[in-house]
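The next block holds one structure in the form of structure tokens; read it before the comments.
Missing here: one protein chain of the complex. Every other protein chain is in place.
Read from first to last, the chains carry the letters A, B and C; within each, the first residue is number 1.
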Amino acid sequence: MLVVMQHGATPEQIDGVVRTIEEMGYQARPMPGSQRTAVGLVGNDGRVDSSRIEALEGVAEVIHVSQPYKQVSREWQPESTIVTIAPGVSFGGGEIPIIAGPCSVESEQQIIASAKAVRAAGAVALRGGAFKPRSSPYAFQGLGKKGLELLALAREETGLAIVTEAMDDEGAHLVAEHADCIQIGARNMQNYSLLKTVGKIGKPVLLKRGMAATINDLLLSAEYILAAGNDQVILCERGVRSFDPAVRNMFDLTAIPVVHKLSHLPIIGDPSHGTGIRGMVTPMARAAVAAGADGIIVEVHPTPERALSDGGQSLYPEQFAQLVGELRLIAGSIGRSLAASGTAAAAAG
Amino acid sequence: MLVVMQHGATPEQIDGVVRTIEEMGYQARPMPGSQRTAVGLVGNDGRVDSSRIEALEGVAEVIHVSQPYKQVSREWQPESTIVTIAPGVSFGGGEIPIIAGPCSVESEQQIIASAKAVRAAGAVALRGGAFKPRSSPYAFQGLGKKGLELLALAREETGLAIVTEAMDDEGAHLVAEHADCIQIGARNMQNYSLLKTVGKIGKPVLLKRGMAATINDLLLSAEYILAAGNDQVILCERGVRSFDPAVRNMFDLTAIPVVHKLSHLPIIGDPSHGTGIRGMVTPMARAAVAAGADGIIVEVHPTPERALSDGGQSLYPEQFAQLVGELRLIAGSIGRSLAASGTAAAAAG
Amino acid sequence: MLVVMQHGATPEQIDGVVRTIEEMGYQARPMPGSQRTAVGLVGNDGRVDSSRIEALEGVAEVIHVSQPYKQVSREWQPESTIVTIAPGVSFGGGEIPIIAGPCSVESEQQIIASAKAVRAAGAVALRGGAFKPRSSPYAFQGLGKKGLELLALAREETGLAIVTEAMDDEGAHLVAEHADCIQIGARNMQNYSLLKTVGKIGKPVLLKRGMAATINDLLLSAEYILAAGNDQVILCERGVRSFDPAVRNMFDLTAIPVVHKLSHLPIIGDPSHGTGIRGMVTPMARAAVAAGADGIIVEVHPTPERALSDGGQSLYPEQFAQLVGELRLIAGSIGRSLAASGTAAAAAG
Partner (left out) sequence: MLVVMQHGATPEQIDGVVRTIEEMGYQARPMPGSQRTAVGLVGNDGRVDSSRIEALEGVAEVIHVSQPYKQVSREWQPESTIVTIAPGVSFGGGEIPIIAGPCSVESEQQIIASAKAVRAAGAVALRGGAFKPRSSPYAFQGLGKKGLELLALAREETGLAIVTEAMDDEGAHLVAEHADCIQIGARNMQNYSLLKTVGKIGKPVLLKRGMAATINDLLLSAEYILAAGNDQVILCERGVRSFDPAVRNMFDLTAIPVVHKLSHLPIIGDPSHGTGIRGMVTPMARAAVAAGADGIIVEVHPTPERALSDGGQSLYPEQFAQLVGELRLIAGSIGRSLAASGTAAAAAG
């Protein structure tokens, strides 16, 4: 940590900073400059609360040099973590799994049809919401426990791994019982009580980036899960708030190389929520794989025009099949490959 | 709702939209234009899922004319809601209550000293976190239940009303027992399970705007609480994410007149989190009152340089006392007044 | 400047950074830490191009400690600059001048009526565009030179000082001939050729903050003008791009205390462009003065519903008169006062 003093700070003020740093149990190294003095804090273990120092007389600014997270950092663990949610469905290695399915589980017929369609096209995992966080209290909120049972049924029929969202403690335990991976949605990325719960449950977690979360925020939220004892965390870029109404969200693909540099955790892309518009899903899914994403999660619905939610951003099954073909070639262009649906199928067989 | 067709949409595509709208139980009014046709959907009760229509062939865009929220709307209830959290502490009328206190409850000595100082300066309610949502899992997380008991003690000693945050269901019930108003923090603004819980508990709720929430999002979150049966909701602007690192957040005071126009709920300002820098708190608190805020919530600490959290944005008691004096004059300039601490004191006496 | 090395950077890499800093003519101070080493660059005169160092092996990040601007800085000149554009119309002292008038000069009748109305209500300067930067090439682009002559006529009739925008070199010279203050609009804030031109002309400049300019960017643009020899610069907050469509722009009032801390230049607020909605102009103008603005620039039109541009954000003259009354009281609440229109009138008499 570097404490930058105001231009013209007095020797007493500089001493005050040095003394406070020492009282806190760290070493202080004053560094006089041509315009102003800075004081380095040495020995920061990531727990220093800079706010106490910011409040001292003569301090202009406190600059953080150490990262505030620890276990998620690539400095803590240089080799990439591989998160396996089901046999053959691993994120973070050379293979790129594709997760696909409808926004919500609507009925047995719909989820089974969806599962078969996405499996045929090359997906290895099925998405589908049973608990739906909707902006409006009057919108369809999902089938709840019944939805989870239908997802489990779809797994039996197709061998696809199941990824679905939990919104609270009770839901997290239910999802853990029925699914292979617990999704934490963007709106709950900083719901720390929920993060601690899924940390303790120990099932793989798909953690979506919040609407306006920095990568630093995302990694700190993941740190909550690791700190609770669970390192099976897959991060997910799903678009952030922007000033341009041309798309629902701004899909920030730079998040992918940034996370790969800072953390050993895998990161996947969600081009459906990332853009909110069907016509943008295919190009942005391709871009995500080209940028190095460790997986893709895409909304596909057998009949989008009849979907109870997010119909406008769901692909038709045939569009999805064509996309998978392109993704296979792009993955190959950068020395990777798509996870083969055969593997998961075998496990189910 | 207005469905804008693509330039060159065929009559069949327009018919398709008309038919779908009618199937959904609404009336459709095609409106041919010089560049393109639009189809009005008449009879929207706020529940139409536009996504189904967006997915139709030939549709360029769906434009929402009705607001997606209902009970929070000023069209639903023209007169302003007044939320009273304790005798003499009412938000939304002519009087402006001031809530002040430390970021966290740290000890009996600290919270009692804080309460006395802010009361002496003119505050009518005490803030102070017992459950703290911290970005890092390694930062001080608050005293929990013990903190709530200390807040209750401070109320006994000073007569101040108590406002404190809850982060989950269990915490919400505990806060409801000990405090006068349950705060939902920015990070939990879209934690719908928690919103439903505080809706059912029925205590007054202080709902903070999320990091990148639009006013529309904020009102929809409030709608969750009203829909669960609780209309005692105070909204709070506390700064949003911005591109400028000059301040921690961008304090969006325009939120105040916008909310007053769209909703009957009161809205207050939090210049401490709104800026994150002590030197900015005073000017922005003044600005909030001048913009029409129905209250102010400010961090004040007896010794900010020793605070366990947020010391850098906490006012010294004497700075706060001077601020209250200025706020009193500014309130008078626009025909309002500060809520008098005497009232609450009397209740305590 | 502080060069933060990667965790595990080798001694050779650290030496490389030290050597490069020394080659560039500065001193290097390595500072080993518990997690990583940092190297301080001492003697930075503000011209160091950090990019060369960022490119070295083993460097994680370069952190700037010195500010990149100089002459605009309060460290360079502690006392506030007072910019006087006409007798009695000074920005940056205790008095707060109000600039008001229509978006565009439309006709002699309109601009004279506007000038008389705003003068009667308490304005000391007249705004009105002769050259209009419009997003669409098909929108009304202003009366050009004819507009400038009408503004000069309005000055003769009312004694009001004139503030109007220039969009290019030729326009800047014309504006300098006819007006008292050259406005550089938000879209040209980083048009460095134009900044150099107005720097050389030497007339007072009103520099508006760009759509997504940080305060640092704004100060650097002002630095261009000062570096060209003109220190008569008034900064102006006019709203920035945001994610919330509820208002046209997000009026960032925190800019006011931030600029006051970092720079000796005055800063005023433009609540008309800052919000883009008539109903928000009054509360936000009040908030700007309460936040410490050194002036206000407001759109007022005798008949907004017939305005050729920006009618929806222009105040009616009577609304403006009421606003001025409130601003007078608010200014008084914080120990300031409005600049009296009498002064300017006297000069004109």
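In this section, contacts are C-beta pairs under 8 Å (C-beta built on N, C-alpha and C of every residue); 3 or more make two chains touch, one makes a residue touch a chain.
From a predicted model like this one, the values you see are computed outputs, not experimental measurements.
Looking at A:Val289, A:Val324 or A:Ala339, the residue that reaches the missing chain in the full complex is A:Val289. On the side of chain C, the interface with the absent chain consists of residues 20, 46-47, 49-52, 54-56, 62, 68-70, 133-140, 167-169, 171, 187-188, 190-194, 210-213, 217, 220, 223-224, 227-228, 240-241, 278, 304-314, using the contact rule stated above.
Interface with the hidden chain, as seen from chain A, comprises residues 212, 214-216, 240, 242-247, 250-254, 256-258, 261, 274-275, 279-280, 283-284, 286-292, 326, 329-330, 332-334.
Seen from chain B, the chain kept out of the figure touches residues 2, 4, 7-8, 29, 31-36, 38, 40, 42-45, 63, 65-66, 75, 212, 241-243, 245.
FYI, only the chains that are shown with their structure count from here on.
Using CA-based centroids throughout, the chain positioned farthest away from chain B is C.
Taking the mean of the C-alpha atoms as each chain's centre, chain A and chain B sit 27 Å apart.
Distance between chain centres (mean CA atoms), chain B to chain C: 31 Å. Each of residues 212, 240 in chain B touches at least two other chains.
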